[in-house]
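Working notes for the structure below.
Of the protein chains in this complex, one is absent; all others appear in place.
Read from first to last, the chains carry the letters A, B and C; within each, the first residue is number 1.
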Amino acid sequence: MNETATPPAATQPPAGIRAARDYRVLAERILSPAAWAYLQDGEAETGDANAAAFATRAPMPRPLRELRGGHSRLRLLGQSLAHPILLAPVAYQRLFHADGECASALAAAAQDGQSVISSLASQPLEEIATAGRGADGEGPWFQLYWQGGREATLELLHRALAAGCSAVVFTVDAPVKRASLHLPPGIAAVNQPAMPDPAVGEGQSIVFDGWMARAPTWDDLAWLRRHTRLPLLLKGILHAEDAERAIGLGCDGVIVSSHGGRVLPGAPASLDALPAVVKRVRGRVPVLLDSGIRGGGDVFAALALGASAVMVGRPYVWGLAAAGAIGVAHVIRLLRDELEMTMALCGCPRLDTIAPHCLG
Amino acid sequence: MNETATPPAATQPPAGIRAARDYRVLAERILSPAAWAYLQDGEAETGDANAAAFATRAPMPRPLRELRGGHSRLRLLGQSLAHPILLAPVAYQRLFHADGECASALAAAAQDGQSVISSLASQPLEEIATAGRGADGEGPWFQLYWQGGREATLELLHRALAAGCSAVVFTVDAPVKRASLHLPPGIAAVNQPAMPDPAVGEGQSIVFDGWMARAPTWDDLAWLRRHTRLPLLLKGILHAEDAERAIGLGCDGVIVSSHGGRVLPGAPASLDALPAVVKRVRGRVPVLLDSGIRGGGDVFAALALGASAVMVGRPYVWGLAAAGAIGVAHVIRLLRDELEMTMALCGCPRLDTIAPHCLG
Amino acid sequence: MNETATPPAATQPPAGIRAARDYRVLAERILSPAAWAYLQDGEAETGDANAAAFATRAPMPRPLRELRGGHSRLRLLGQSLAHPILLAPVAYQRLFHADGECASALAAAAQDGQSVISSLASQPLEEIATAGRGADGEGPWFQLYWQGGREATLELLHRALAAGCSAVVFTVDAPVKRASLHLPPGIAAVNQPAMPDPAVGEGQSIVFDGWMARAPTWDDLAWLRRHTRLPLLLKGILHAEDAERAIGLGCDGVIVSSHGGRVLPGAPASLDALPAVVKRVRGRVPVLLDSGIRGGGDVFAALALGASAVMVGRPYVWGLAAAGAIGVAHVIRLLRDELEMTMALCGCPRLDTIAPHCLG
Partner (left out) sequence: MNETATPPAATQPPAGIRAARDYRVLAERILSPAAWAYLQDGEAETGDANAAAFATRAPMPRPLRELRGGHSRLRLLGQSLAHPILLAPVAYQRLFHADGECASALAAAAQDGQSVISSLASQPLEEIATAGRGADGEGPWFQLYWQGGREATLELLHRALAAGCSAVVFTVDAPVKRASLHLPPGIAAVNQPAMPDPAVGEGQSIVFDGWMARAPTWDDLAWLRRHTRLPLLLKGILHAEDAERAIGLGCDGVIVSSHGGRVLPGAPASLDALPAVVKRVRGRVPVLLDSGIRGGGDVFAALALGASAVMVGRPYVWGLAAAGAIGVAHVIRLLRDELEMTMALCGCPRLDTIAPHCLG
């Protein structure tokens, strides 16, 4: 066990890695037990559900097809991406590597993809936005947590806009903080004012009178929509009716997510929830799939069930912990290669040819 | 392993506990192997069935809903409770902590809930009733085992009434004693005369001619109903027809239970049996769910399937063993917080908004 | 590990036994590895299938019913039995205890039940028949293996008739011997001439030209029926059409069995095959269930699905190995008590009240 979470910046990926999940064991070895436990919180609980959901979706090989000029590029919300694998917002990334969020955003841009800055980032969002600016000039997306009220929320949003963020991801499925962690000295959510856990009076409910009193509502979403012209995505949807309502309020996309299993124990696997959402959305806005992606075959399954793109979380943090920006870039590349290999073996030369009938 | 089951009375919960089930490992460490084995008897057998039943009921998150003024209060049989988590009757609680049943009843009252005194309590029921009297003056409920005949049963019932018990829970699913235990000196069922195991003659059936000869019948239930005006609940129902018959005989509630797996190996999980009972009862009386509740999400699932409240058994005994009354109160609080968190995340501000469609 | 399989004859059961399956660990400790491996051959393979089949059949508790005078007696093929738990034929029982088949037959008779002498018994069948004669004078049943031809088969049958056997169980599902065992000196199938494994010429099939050349056919069954007036049961049926054909040829009963998993890997669990056989037989002859019974709840399930009685194999051999006749009798008693307890808890006072609706 290494005491420090900060190995020297790697210049090439570690040896022996064949797949994204191979970084997991490296990360566990490098991180402190507390950081590892925080990162993996909910993984065991949700991992089985997600793995089971993905396991029942077998990609069906279709050999001998013409695949000339095949690729995995897409346009998403007006942006050009080399592949549909986005980095999900993850808090406090300096817990995992000294280079923190900047390394992740840099890696995503270097792989011609996209990343999302967390409201709980441990580095100034302006620096992350700069590190993550793509060759096309597009900045990373910004994940917005409700700041307890409209004024504070607007302040944070404006700062992200000013930094050049190119889309807003409004995360609404985690109004209650479950995983607790004593942050080490020097690591904090530097972009938002400190928000202590709520306290309630005798006989009051810590949940309803405490946490939920500072949670956003649909009215707040409508308000938020009026306050930004950037593409606005709602993250944390599992029910089709909520996707419908988000579209009705003007959202530009929805992200089907169980928050990596970190919030509601026993919640449905996001992949299981995806088809009903896709069916209801009927292509009006892109649907993204978050939570549980561990390999390129999982990306393929999500796209076959109607997702336009996916977000990955823990896998890239494993890469970050093991090798900084190089590790993150490697994880993205491995996932993309696996996705393209699955596409090729299943006879799909482009993302738009991946359809439900591609799963056996 | 500690020789004694009596740590000094705790004044605050042990550190590091995040959920009710975390008390289990503490309890195993503290209790003697014999007491632990007695407590857990049937847990492995029934645990898998219950866990499987609960695992298929995924709570469906519904973010952004208005939850102002949310709470988990209810009225049950004329009593006001702060939450729907009752302490099931458990025998011989001085096996687990020197403060015994009094500690449990005290904790339930302090948490503005309710508890049930076992016929096999190891402390005088009058003392438990006093310890468990709520702020509203309501005493605990009393769990009545058939005493082999009507006279002895009536005697015990009258004593419970005199002590101020506020409802009668007639348990009928355990006419045969399976788990055997040599009670240590000084621990006994102090409220009822000693009843030795039955003996039968050569060629007779220990079951039919022994145990069942002292078991109650539907006629006895009808008789019992005539002998008390207190609310009368029937505990140990799994079949809808039995619930129907109980209502027909004037019962005020039924408790769907597999007795924590302690009586009939392989019996259905109570959660699996619940919907058919709820459907048949059609709201005429409250239906409670016992056996297998291990977390607040389980409480949510039971309520979604139609239970009015639940009873928990082993989890609070783990808390009792680890920390006495403080531990029991902490277990109740943890379950309540988890229930309310699940309610909040699923968009349910009150118990009566928890419905089947809340499970995915 | 004990070198000898012959502990002194026990006069009472070993301590700490609560259920038939508790004898398993005792038997494993006492038997030589070779004898244990021979006994358990196929157990792992078939155990899971049987356990899964039984696990899906949950007995449904029905408390408060009138059970006065309940019992588990039955009449089967004109014989009165105190319970429906017969000892299946098991070969070479002196491998497991010096008292061998005589001890098992004695125990069955002492428990007012019935046993079946194997063609491969390691003691003279006349001695076993004497040991197993019931209080009513009925001798044990005799399990007949085809002896390669009609003459040799008739010779063995006549000897069993002369010894007072009261029924013939014709086992037809094991024409090929899989489990091999070097029998220790002094242990042999003493009632039949030695039959070496078949040898075949170059290019011939050891199965078709070797083993099957000495297997019986339906014609042989018809011939056998003409040669005995005793009740004749066919053992080793899993398909309903074979049960139909057996009845057509005059059999008095069929035994649904997978031979304890010892013959055909992956064969259906006998409990899964039972309902279709019962449905086809329509009560014309009794149907017995063999293979996989490990507790009284399993007996209950088999009867609920239409079996008239069951046969148990390995469990009583575990008892035999651990404690001779006393152990076998104890196993029978434990199974009967568990059966009656399940009956009582499910509200069934007699075997003929156990029906499909008793399973949840």
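Some observations on this one:
Note that a contact is a pair of C-beta atoms (placed from the backbone, for glycine too) under 8 Å apart; a residue touches a chain by one contact, two chains touch by 3 or more.
Every value quoted in this text rests on a predicted model; they were computed, and no experiment measured them.
In the entire assembly, the chain absent from the figure touches the shown chains A, C.
Remark: the omitted chain is touched by one listed residue; of A:13, A:59 or A:327 this is A:59.
Screening A:101, A:290 or A:340 for touch with the missing chain picks out A:340. Screening C:64, C:238 or C:271 against the full complex identifies C:238 as the residue touching the chain left out. Touching residues on chain C toward the chain that is not drawn are 172-173, 175-176, 178, 203, 205-208, 211-213, 215-218, 220-221, 236-239, 242, 258, 263-268, 272-273. Residues of chain A in contact with the chain left out of this view: 54-55, 57-72, 82, 112, 295, 297, 337, 340-346, 349, 360.
Please note the rule applied: only the chains that are shown with their structure count from here on.
Chain closest to the overall centre, judged by the mean of its C-alpha atoms against the mean of all protein C-alpha atoms: B. Chain B and chain C touch with mostly distinct residues; of the residue numbers seen at this interface, under half occur in both copies. Once the centre of each chain is set as its mean CA position, chain A and chain C turn out to be 60 Å apart. Centre to centre, using the average C-alpha position, chain B and chain C are separated by 42 Å. Multi-chain contact residues of chain B (touching two or more other chains): none found.
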